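Shown below is the structure under consideration.
Removed: one protein chain of the complex. Kept in place: all other protein chains.
Right after this comes chain A.
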Amino acid sequence: MSRMFGVLARSYLGLVLLFLYVPILVMMIMAFNKSPLYMLPFRFDTVWFGKLAENERLLRATWNSVWIALANMAIATSLGTMVALAFARYDFPGKRFLQGLLMPPLVIPWLITGTAMLIFFFWTGIGRGLHSILLGHVALSLPYVVIVISARMQSFGAVFEEAAASLGATPWQVFRRVSLPLMAPGIVAAALFAFAISFDQFVISYFLAPVGISILPVEIYSSIRQGFTPEINAISTIVILVSMALMIAFARLSSFSGER
C-alpha cells in the first residue's frame, strides 16, 4: 500500500471522528458562553453552571437519576451475574431458548417496550413513578450484563471450580473464593455499563415518569422543548462527561475490541 494512500485513509478516519465529536464540543463550549441567547463573540463565564446549583427541579431530577442508576446497577448486576453463572456452568434443555429471551429488550424499539410497560404497569396498578422506571431500567440492562459477564467467563473454564470442589470446598466457598474473584473484572465492567445505561436512558423513563416526579433526561427533554438556554448546555456537558467517563472505565476493564 502506498504512503499516499495511508495518509488519505487516516485523514478519512479523522474526518469521521470530527463529525462525531465536533457537535458535542461546540455544545460544551457554548455552556461557558456568557450570553443567554448564545450570542457571539464568545465571552467565557461559568454563570450557567452556577444557575444549575440554584435550579431545584433539576437538582431533584439529578438526584433521582443517580439513585435509580445505583439501584439498577445493584439489581441488574446481581441478577445478571447469577444468570451468567447458570449459563456458563450448566447445560440444560431450554438454555438456548432462555438465551434467546434476552433478545427482546435489545432488538425491540424502546418506543414499543416503553409504551408496553406503560400499559401493563397502569393496568396492573403498579402505575407510573420511580419504582416503575427502575423496573424498566433493570430489564433493559440485564441482557447487557449477562453478555459482558458471560464473555469474561468464557476466558476461563470450570477447572478451577472443579479443583476447589474436589479438594473439599463447599459450593458457597467455591463461589466466594474461586468463581467470584475470577469473574470480578467482568462484574465490575458490567456494573459500570448498567449504571451508564440507566443514567442515559430517556425513552423508557419518558413514558414511565408521572407528572411532577422527574429524572434527568426527561427534565432535559422538556427544557429543550420549551426553548434552548445555556443552562441546558451546562447540564448536558456534565451528563455527557459522566457517561463517557463511565464507558472509558468499562472499556479498560472489558477489553471490548477483542484483541486480547
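For the reader, a short list of remarks on this structure follows.
The rule is simple: contacts are C-beta pairs under 8 Å (C-beta built on N, C-alpha and C of every residue); 3 or more make two chains touch, one makes a residue touch a chain; residues count from 1.
The working rule: contacts and distances are computed from a predicted model.
Considering only "Penicillin-binding protein 2", "Spermidine/putrescine transport system permease protein PotB", "LuxR family two component transcriptional regulator" or "histidine kinase", the record for the omitted chain gives "Spermidine/putrescine transport system permease protein PotB", by its UniProt protein name.
Within the set A:Ala139, A:Ala165, A:Leu182 or A:Ile213, the residue that contacts the chain not displayed is A:Ala139.
Contact with the undisplayed chain is limited, among A:Pro36, A:Pro104 or A:Gly157, to A:Pro104. Contact with the chain not shown here comes from a single listed residue; of A:Val16, A:Leu59 or A:Ala163, that residue is A:Val16.
Residues touching the missing chain, restricted to chain A, are 1, 6, 9-10, 12-13, 16-17, 19-24, 26-27, 29-30, 38, 40, 42, 79-80, 82-83, 85-87, 90, 92, 98, 101-102, 104-105, 107-113, 115-123, 135-136, 138-139, 142, 146, 171, 196, 199-200, 202-203, 206-207, 217, 220-221, 224-225, 228, 232-233, 236, 239-240, 243-244, 247-248, 250-251, 256-259 (touch as defined at the top).
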